[in-house]
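Below you'll find the structure, written out as structure tokens, and then a few comments.
Excluded from the complex is one protein chain; the other protein chains are retained at their positions.
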Amino acid sequence: MSHLILFLIFAALCVGGAINLLVQRHPINSALSLVLVTGSLALIYLLLGAEFVAAIQIIIYAGAVMVLFIFVIMLLNAGAEEETKGSRVAILLGVPGLILGLSTATWVLATRYPGPGSVIIGQLHGTAPGMGRLLFRDFLLPFEVTSVLILIAIMGAVVLARRGSD
Amino acid sequence: MLREASLLLGMHDSMNVGMFLLVAIIKIAITVGVLLTIVAYSVWLERKVVGHMQNRWGPTRVGPFGLLQPLADGIKFILKEDLTPPYVNRTLFILAPMLALVMALTSIALVPIGPNITVGSVTTPIQITGVETANNQPADIGIGLLIILGVTSLGVYGIALAGWSSNSKYSLLGALRASAQMISYEVALGLSLVGVLMVSGSFSLRTIVERQLGSPWHWNIFNGGWQIVAFFIYLMAAFAETNRIPFDLAEAETELVAGYHTEYSSMKFAMFFMAEYANMVTVACLASVMFLGGWSGPVFGPPILQSLLPILWFLARVFCFIFLYIWVRDTLPRFRYDQLMGFGWKFLLPLSIANILVTGLIVALRA
Partner (left out) sequence: MVPISYYLVLSAILFACGVAGFLIKRNIITIFMSIELMLNAVNLTFVTFAAQWQALSGYIFVFFVMVVAAAEAAVGFAIIIAVFRTRETLNVDRVNLLKL
């Protein structure tokens, strides 16, 4: 029962943040809504028993990637979006279409996965030692490849963002 | 439903829910009260020590030895006019100091201050998130260190949003510089702690301390793990994380008026101020836990003294760190910004990675 209430609170925060991201016109407000979404998702991961994933979601997503977003928004300082005329056809077709699509998806998901899921409260399954073992034994090659990927990303970012010294 | 929520918070199945919640609330109240008092009196200590180092007295008039100076400062802050400049982004302007202070105060919930304490019939570890398991062992959150790192990285938002919402050139520049500095040194901070994690084998802070109990030889900077280099990297990264001299370019009076808190006054400024000192205390607590053996020290006497002496040893270590912070503040000039970033990325980061390599060798040789 409390599990359901906690899930509903965090899910409401997530959906509220996501809708706020769409509705807000200045990118900084959208960025802060996305921080809220990532934070609530970390708490939902905790409800599912993945404590390590919740911690790295906070550290990486909410604490580094989103700080980078906010940094770039503050640096570029381009201001709020301009108003454009909404297309009436798009709203007439789009909103019902979206509701129809989401209802279909919900009905399919609810009928195909009916069982109670997740974990007993307090039983945390995704612990760090287990993940470490998997990461360094079964998934060692993807791990090393991601280190190369990050190196390439760093070099690419430095080269692309450098002021051309002509 | 309350029972399920308490189970989520770590209560063991056979405990009484009401007692668990009461104990938790009492621990939180005492810890936050002590933390805020330490924050207030570290300001007093700073002014006295800096004064004596500069061959003057520091505050002496308010109370004996100026001991009531923090009280006077608090009253001053409350009574000042809380001015909100007209062109600021109001929501973010009010949110930023709250974020900074909340993140600074949250980390103390995970720090273990002592072993079990027994009051009447209740036994509980001296740690807000610590619980007593079925076989009378104190237990902790399995990922305590990761949560502290996460909360530290969230603390950047307070500064970034303060600078942005103030709608002023100096604030924005100071905030950008301070945020860039903080996220750069977070990397070195985290990596310097990886050595301790490799040696201890757990993210739980209580386990890390319990491995270091015994004599000072067992601390992590000595025979426990030979983490001396990591300790110094941690110290320097912590100075940069808390924006203290020699890394305080982002809020220096001679550089950027006052950096990201230029436009703040009264209680909001006091919140930034308290957040800075609370961050110092958190970093000091973390350094004592990870490197200097937590609460280890001679324990003797009647049971009530045996419960309280570990707290005393822990606070002694925290006091030494705060004194070190103040000492360095008065001794060193501040880094220029490019020197600061170069130091973090080109020196501390490779050094911390080298430390991880050497620690791996040590762990492999010991096993």
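Worth a mention:
Lettered A and B in written order, each chain numbered from 1.
We take it that a residue touches a chain if its C-beta (ideal position, glycine included) is under 8 Å from a C-beta of that chain, and two chains touch if they have at least 3 such contacts.
Note that the structure is a prediction, hence the values are computed from the model and not measured.
One chain is not depicted; across the entire complex it touches A. The chain not displayed touches chain A at residues 3-4, 7, 11, 14-15, 18-19, 21-22, 27, 30-31, 34, 37-38, 41, 44-45, 47-50, 52-53, 56-57, 60-61, 64-65, 68-69, 72-73, 75-76, 78, 81-82, 84, 98, 101-102, 105-106, 109-110, 112-119, 125-126, 130-131, 134-135, 138-139, 142, 146, 149-150, 152-154, 156-161, 163.
Keep in mind that, in the parts below, only the chains that are shown with their structure count from here on.
Residues of chain A touching chain B in their complex: 1-3, 5-6, 28, 32, 35, 51-52, 55-56, 58-59, 62-64, 67, 70-71, 74-75, 121-122, 124, 127-128. Residue ranges on chain B touching chain A, taken from their complex, read 1-2, 4-5, 7-8, 10, 92, 141-143, 146-147, 149-151, 153-154, 156-157, 160-161, 163-164, 172, 175-176, 179-180, 183, 186, 203.
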